[in-house]
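Heads up, one of the protein chains got dropped from this complex, but the rest are sitting where they should.
Letters A and B mark the chains in the order given here, with residues in each chain numbered from 1 onward.
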Amino acid sequence: MQDALFYTFAFLTLVFGFLVIANPFSRNPVTSAMFLVLTIVSMAGLFVLLHAFFLAAVQILVYAGAVMVLFLFVIMLLDLRAEERRRFKVLAVIGGVISAGAILLIFLRSLLSTPLGASDTPTLEGGTFELGKLLFTQYVLPFEIVSILLLVAIVGVVLLSKKELK
Amino acid sequence: MTVGLEHYLVVSVMLFALGLTGVIVRRSVLVIYMSLELMLNAANLALVAFSRFTNNLDGQVFVFFVITVAAAEVSVGLALIVALYRKRQAAHVEDLRTLKL
Partner (left out) sequence: MHPELLLWIVLFLPLGAAVLITLFTQRNRELSAAISIGAVVAGFVLSLIFRAWVGWQPEVRESAVTWLSVGSFQVDFGLRFDPLSLAMLLLVTGVASVIHIYSWGYMKEDRSLPRYFAGLSLFTFSMLGIVLASNFLQLFIFWELVGVSSYVLIGFWFERPAAADAGKKAFITNRLGDFGFLLGILLVWTHLGSLNFTVLQENFTADPQALGTLATAAGLLIFCGAMGKSAQFPLHVWLPDAMEGPTPVSALIHAATMVAAGVYMLCRVSFLINAPALEIIAWIGGITALLSAVIGIQQNDIKRILAYSTLSQLGYMVMAVGLHGPTPAMYHLTTHAFFKALLFLGAGSVILGLHHEQDIWKMGGLRKKMPVTFWTFIVGTLALAGLPPFSGFYSKDSILALAAEHNSGLLIVGVIVAALTPFYMFRLVCVAFLGEPKSDAAGHAHESPQGMLWPLRILATLSIVGGFIGIEQLYGSQFHTLPLEPSPSFLQELIAPFVHAPMAAVSGLVAALVGLAAAWALYARATEDPLPARLGALSRWMRDRFYFDELYEATVIRLHDFIATIAAWIDRWIISGVAVRGTHGTVELVGRALRLIQTGSLQTYAFLFAIGVALVLYLALK
């Protein structure tokens, strides 16, 4: 049962991911954004299958809920319509496919050739309590620094979006 | 066979490749940015899979931080794109060529 779920979610993730980058029906960025949301949700499903409950929740809340909304706001702010049809550069597509494909093949080959050091019976539970304990004891320094990072981001964004004072 | 670590990693790698293709092929700045997010997600998946299968919670902590940083990065990046759009009225990568010598 779990396997079937895995395969479903994995398939969905990949399909939606593909549709993000290469939508044959519409070149509207909004479409891409929507499909990205769906990809993220499928990934949250995969997280749940991996017993990382907290992260699954965070993924949906933060990523799908905040980040993608931000994306959509900006798309609408810029009032982007569909990309004008420009000359379709075959060379670029081929180049992109080749390079990405090369990396993919290399990774797959190394993955599937050596046995990975994984235990057969995973027992980890990624619950909130366990994660929190680790976060506030061992990783408290990165935690604090990340908050500073967020502060910096806020300041930067405010500065960048200010209109120039004449 | 039962789903093991390799399966998750394969999915992660394929997602990563898709994101990379998107970065190289698409010409709208926003779609490129979204492909970038796709790549980040692929990395997250790999981290969580490893964390689960090696019984080590550090992977999940790492993903936590990645999500946070990704959020901050998205906000700043989008602010940049907005500023760029205001300046040049273009959201096409081909128009942004001032790096050319």
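Before moving on, here are some points about what is shown:
Here, a contact is a pair of C-beta atoms (placed from the backbone, for glycine too) under 8 Å apart; a residue touches a chain by one contact, two chains touch by 3 or more.
Computed from a predicted model, the values in this text were never measured in an experiment.
When you scan A:F18, A:F107 or A:Y139 for touch with the missing chain, the hit is A:F107.
For subunit A, the residues touching the chain absent from view are 92, 95-96, 99-100, 102-103, 106-107, 109-110. In the full complex, subunit B touches the hidden chain at residues 20, 23-25, 27, 32, 93-94, 96-101.
Throughout what follows, only the chains that are shown with their structure count from here on.
Chain centres here are Cα averages; for subunit A and subunit B they lie 6 Å apart.
Those residues of subunit A that touch subunit B in the complex are listed here as 2-3, 6, 10, 13-14, 17-18, 20-22, 27, 29, 32-33, 36, 39-40, 43, 46-47, 50-52, 54-55, 58-59, 62-63, 66-67, 70-71, 74-75, 77-78, 80, 83, 86, 92-93, 95-97, 99-101, 103-104, 107-108, 111-112, 116-119, 122-124, 126, 130-131, 134-135, 139, 142, 146, 149-150, 152-154, 156-157, 160-161. Every residue of subunit B that touches subunit A in the complex is listed here, in rising order: 2-11, 13-28, 30-31, 33-35, 37-38, 41, 44-45, 48-49, 51-58, 60-61, 63-65, 67-76, 78-83, 85, 91-92, 94.
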